[in-house]
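I have a structure I would like to understand better, so I am pasting it below and will then ask my questions one at a time.
In this view, the complex is presented without one of its protein chains, the others remaining in place.
Every chain is named by a letter (A, B and C) in the order it is written, and numbering of its residues begins at 1.
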Amino acid sequence: MSGTSFFSDMVQSITDRGRRLLASSRSEEAAVRPGMEALCEMLLSSRGEASGMAIAAEILQRWSEMDEKGELSFLSMLYRAFGPEEIKLDKAIDDYRSGKSAAAITNLHKASEPRRQELLRRLNLAPNGTGALVKMRERLLASRDSSEELKAVDADFAHLFSSWFNRGFLTLRPIDWSTAAHILEKIIRYEAVHEIGSWDELRRRLAPQDRRCFAFFHPSLTDEPLVFVEVALTRSIPNEIDEVLDEHRVSINAEDATTAVFYSISNCQDGLRGISFGNFLIKQVVEDLRRDFPGLRNFVTLSPVPGFAAWLHKARASGSALSQSEREALVTLDDPLWFTDEAKAAKLQATLMPVAARFFLAERTSAGRPVDPVARFHLGNGARLERLNFLGDRSAKAMRQAHGLMVNYLYRLEDIEANHEALAQRGEVAASDAVEALGRREVGATAGGQLRRIAPKLNQRHKENNL
Amino acid sequence: MSGTSFFSDMVQSITDRGRRLLASSRSEEAAVRPGMEALCEMLLSSRGEASGMAIAAEILQRWSEMDEKGELSFLSMLYRAFGPEEIKLDKAIDDYRSGKSAAAITNLHKASEPRRQELLRRLNLAPNGTGALVKMRERLLASRDSSEELKAVDADFAHLFSSWFNRGFLTLRPIDWSTAAHILEKIIRYEAVHEIGSWDELRRRLAPQDRRCFAFFHPSLTDEPLVFVEVALTRSIPNEIDEVLDEHRVSINAEDATTAVFYSISNCQDGLRGISFGNFLIKQVVEDLRRDFPGLRNFVTLSPVPGFAAWLHKARASGSALSQSEREALVTLDDPLWFTDEAKAAKLQATLMPVAARFFLAERTSAGRPVDPVARFHLGNGARLERLNFLGDRSAKAMRQAHGLMVNYLYRLEDIEANHEALAQRGEVAASDAVEALGRREVGATAGGQLRRIAPKLNQRHKENNL
Amino acid sequence: MSGTSFFSDMVQSITDRGRRLLASSRSEEAAVRPGMEALCEMLLSSRGEASGMAIAAEILQRWSEMDEKGELSFLSMLYRAFGPEEIKLDKAIDDYRSGKSAAAITNLHKASEPRRQELLRRLNLAPNGTGALVKMRERLLASRDSSEELKAVDADFAHLFSSWFNRGFLTLRPIDWSTAAHILEKIIRYEAVHEIGSWDELRRRLAPQDRRCFAFFHPSLTDEPLVFVEVALTRSIPNEIDEVLDEHRVSINAEDATTAVFYSISNCQDGLRGISFGNFLIKQVVEDLRRDFPGLRNFVTLSPVPGFAAWLHKARASGSALSQSEREALVTLDDPLWFTDEAKAAKLQATLMPVAARFFLAERTSAGRPVDPVARFHLGNGARLERLNFLGDRSAKAMRQAHGLMVNYLYRLEDIEANHEALAQRGEVAASDAVEALGRREVGATAGGQLRRIAPKLNQRHKENNL
Partner (left out) sequence: MSGTSFFSDMVQSITDRGRRLLASSRSEEAAVRPGMEALCEMLLSSRGEASGMAIAAEILQRWSEMDEKGELSFLSMLYRAFGPEEIKLDKAIDDYRSGKSAAAITNLHKASEPRRQELLRRLNLAPNGTGALVKMRERLLASRDSSEELKAVDADFAHLFSSWFNRGFLTLRPIDWSTAAHILEKIIRYEAVHEIGSWDELRRRLAPQDRRCFAFFHPSLTDEPLVFVEVALTRSIPNEIDEVLDEHRVSINAEDATTAVFYSISNCQDGLRGISFGNFLIKQVVEDLRRDFPGLRNFVTLSPVPGFAAWLHKARASGSALSQSEREALVTLDDPLWFTDEAKAAKLQATLMPVAARFFLAERTSAGRPVDPVARFHLGNGARLERLNFLGDRSAKAMRQAHGLMVNYLYRLEDIEANHEALAQRGEVAASDAVEALGRREVGATAGGQLRRIAPKLNQRHKENNL
């Protein structure tokens, strides 16, 4: 938006000057053109106050032209050259220890802040700086785990981003069929749960009056959704995804809906990993839908269970999670086409569903949290596990990851906080009576009300990714 | 913006629960209704993840209802109860001293961060949270200097605000006669240099094609300008403010202008004191005007000198800044109506102007900076002192603060960085040859080219404030 | 909006060519520069298809530079030179009379259309053409009644405007304190009923939550309101204007209002006189307010009676409208300060109110319509005369025009059509039982329930104009 001529002129003037200034004091090479480290120092110096935007733009421009090696070297340099100033820090520690005054604490915090934090803030002065920094962290994350130093650099990015992308700065915008095409193509690209194969399919998810979609945006990342959720307005809680996505379904009058189904939530920006928006998004959308459609009584998800098959695989091989008779019944799963045989499926269901219920209710990671990542997200947000849906998704991916299992999580306003606390404090998963009963069912008991007739169908959907 | 029912319902549920939870573990009083400190702890706890917006809204709501005593007590509580956790901090220091690993530094920085920083970030979750926090700091600033503790609390506000109000997050918007009235009334209210007495006067500053106004806005402070600048497009550099504000002047064709005059810059939000936007504003406006009006060659200010009279008063009383003959000539100033007597004024000018030139060029504060605050701002931004204007402003305020003196600062793109550096590194003020010459003039020398005929006029403008 | 260079270049080329073309066939004078008539012919010719915008812009430009004499001469020329083509028309009449075929009727209508109608449509091609034509008619109306020819020209303007300004093309926009200042200053300027004395007064009418304002706009008259209505949301039907405009009143919660009071309706564009929007405006605003505030039960006006005093003056002088005892009682009116004397006022009220009721219920113009113009408007729209308010407006204007009388007209959805028909078909005025009773009251009867205590007050408001 803002003219580049001013900045490029100024960068020219700066780099001309920089050349001379640096020539006297540093290497010959810098005399030709200030290096990235020198530019970063310049940006942090008092000179940065006068021409910060220009220097920041220059640094980000050069970054964008770097190859992979250059990028890594730049990121390492951020660690090496832009940590806290050790002498100051040591002095601040001494002052603090000799008397914990208010000023001493303030100084200690200031002295322990790596200089790259201020550097990043100043890089943000450049036009489109925020977006460039998000991309920079995307790069950083790809290498982070290989190096303690990069982890430290990432901690600074994460610290800043969690401040900058505070929910208070985000705006919720509806995404519909009157949204700009260049944003819609990003929805197609970023959809991570149930792939959108074409613009026609996108239209089916956005245009009907009983479909809604909402996204969070940040004012400095224009036209870049951060996270979005797709919602179906229905008259009952759906138990399979095909019901929601069926291209021949007849849409209902939005005013007649009783239930809002969150059937897909996707994060869009890899560079913002770990900065949580999804929980705010769901709650805000619940709020907005309640206001617009007073007839809505249920707010539920229709969610995948991407961690189920892997866990079951391990449980079948070892451990005490399964009884002998269960182990035997689950052999059916080894037939890849089991779900196309109605009798086999019905028999398996009687065993699989109680096991699945226990998977949610009783199994925990070593850190004491639910095993399934999607469950961690929704239960952690205060939702309740409402229903398990046998063969809720027959796509290849869902069969592979979850033996076709889908679940509904229910968001009830008045329970959100209690549910959250029960999980956080006592590790208890909130669940409906039906799920609780299923979790207590004796092996081999006759399948009860929760079970429904499953007409065998072949896979209709093939590619999907989990949350 | 979004419905309050959800939040108020949730707050009700939280406070009901909180009552019970807190009742068991704390005071009887808390059993009735959780206190502010308890709410703040709740907001920081894991519970805050589930219902942060609701708790934050409740805290800010209560804050807005407090009396002065309550406010101070809340701010002190922020110091007392939400500093860093001492035990963790001590451990982090030990770890750091025992080996300065990347992780140890990261941890030290984290441990030294007062808990109130995260608290403030979470308060920002509330609807209109950002605005409420800016107001909270406004309150804090009013008491800050009386207490080391409040200074520490303010350091945390300032730290967060300088991150949140980073120029990269601000948008520049033109203010003109098609701007919404509720924003324009804020322009009237916030104008700090040359008061806007009525809507008609506002119209004269915004509607003509040779007048422009621009403001920075932050996306989370909707319709609240942060800082704005008023610009006159002219065919020469003006030497008195009446020329700019004359209500009978004939406006020129904007395309014919050669000069953009920044004649008023006002900060709007007391709670953002010390977070600098003005320098970015001027440079961005220069950039935008250059693009829209290629005929513009000069970018200058017409600025007050609010520190001049006070300095001169001291200099006349003592010190070596003035020669004996100067002292004698300046006695004229003791006649409050001197400027209405043409002969007196002309005589005084010959002495006053060289003294004023030296005031800018040679005088410094104990910290080595220019004495006048407006001069510090513009010279620090890299502008050059271009011209001194004798009796540039005859308003009562300007006569009192500056004996009527106004000055022009010139922004020349190619010199901004060098000027800034010369001042920052060597304490040198950039000035035009004419001002330099004036600064060297012998006492008693005949006033030269810089002087102009001054027709005595009575005060036309009465109330003005400086930058 | 769209660049003028293209058009001015083209006009140059056209007029150059026109000069040559016209030189051969017409007067020497035209050789210098085509006259307005020649330009209009050009615009209507096939040439107009190629460069209509340019020629139209040129004609309107010249029009805008004309003095009064030139304007009148141009308007007369529209009559003289741009009526229907007589030969064609005579032939079309002959064809029609010799057999009333579908085609013959179509041709007759076409042939009888004055050529200036197409000319006006083509003038509308010019940038801002619509606004220029509205101004042109404003000029025309000022002279219309003096000439049959100008009446004919005006009939064509009126015909076109009633098509162009069809309510289907208008948009209703709320006017509030966030509206652009350049639109608000037009509200101040156009307010015709209760003058808006300052921006502060405007703010009091727009900013409180129990005040609303709506205007119709036409897409081609950007930022120019056509008609606007000011509304007060109240808890009862007000009986005096000071109650509504009181600057110290406390605003109520908009949701608590039961009554919407239309207390001022102003037409803005003189050039659109006779093109009725007001009735659509009121009904649309009723509709929108009903949707936004389900608690509203009454939709009433608080209206002036600008025709009352003049009628009463005549009736007192002669005629049978008043009884002898009424005539005697009304002598009090000759004391200009009667309303400041409580006893006098109370006594007068007993006579004046029944007379006023009969003024509305029984008196008619020679065309059989209600005498008062505001009554004609609201009763014609299907409203009911609800209440007469003695001393509802003590401003000098209202005392002069209506002896202080104001009235409430009530809009009841279910009666609008019947009321309208009763008036249109049978000349019956719809009125409340109370007004009907008042109209039947015997002279000298004791004033009943309709009367209220009037505390004498001096004029608070001075300048107002009627609808």
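Criterion: a residue touches a chain if its C-beta (ideal position, glycine included) is under 8 Å from a C-beta of that chain, and two chains touch if they have at least 3 such contacts.
Here the structure is a predicted model, which means the values were calculated and not measured.
When the full complex is examined, the chain removed from view is found to touch A, C.
Only one of C:Trp63, C:Tyr79, C:Phe228 or C:Tyr263 touches the chain withheld from this view, namely C:Tyr79. Of the listed residues A:Thr179, A:Asn298 or A:Ser432, the one in contact with the hidden chain in the full complex is A:Thr179.
Within the full complex, the residue among C:Leu44, C:Leu72 or C:Leu108 touching the omitted chain is C:Leu108.
Which of C:Arg62, C:Lys135, C:Lys151 or C:Arg327 touches the hidden chain is settled by the complete complex: it is C:Lys151.
Listed by residue number, the positions of chain C touching the unshown chain are 2-3, 5-6, 9-10, 13-14, 17, 46-47, 49-51, 53, 79, 83-84, 86, 89, 93, 96-97, 100-103, 105-106, 108-110, 112-114, 121, 124-126, 129-130, 148-149, 151-152, 155, 160, 162-164, 166-169, 171, 219-220, 279-280, 283-284, 286-288, 290-291, 380-382, 413-414, 416-418, 420-421, 424-425. Touch with the hidden chain on the side of chain A covers residues 177-182, 184-185, 199, 203, 206-207, 223.
Just so it is clear, only the chains that are shown with their structure count from here on.
The chains other than chain B, grouped by which ones touch each other, come out as A | C.
If you tally contacting C-beta pairs for each pair of chains, A-B comes out on top. Separating the CA-averaged centres of chain A and chain B is a span of 39 Å. If you average the CA atoms of chain A and of chain C, the two centres end up 59 Å from each other.
Between chain B and chain C the centroid-to-centroid distance comes to 50 Å (mean Cα coordinates, whole Å). Within chain B, not a single residue touches two or more of the remaining chains.
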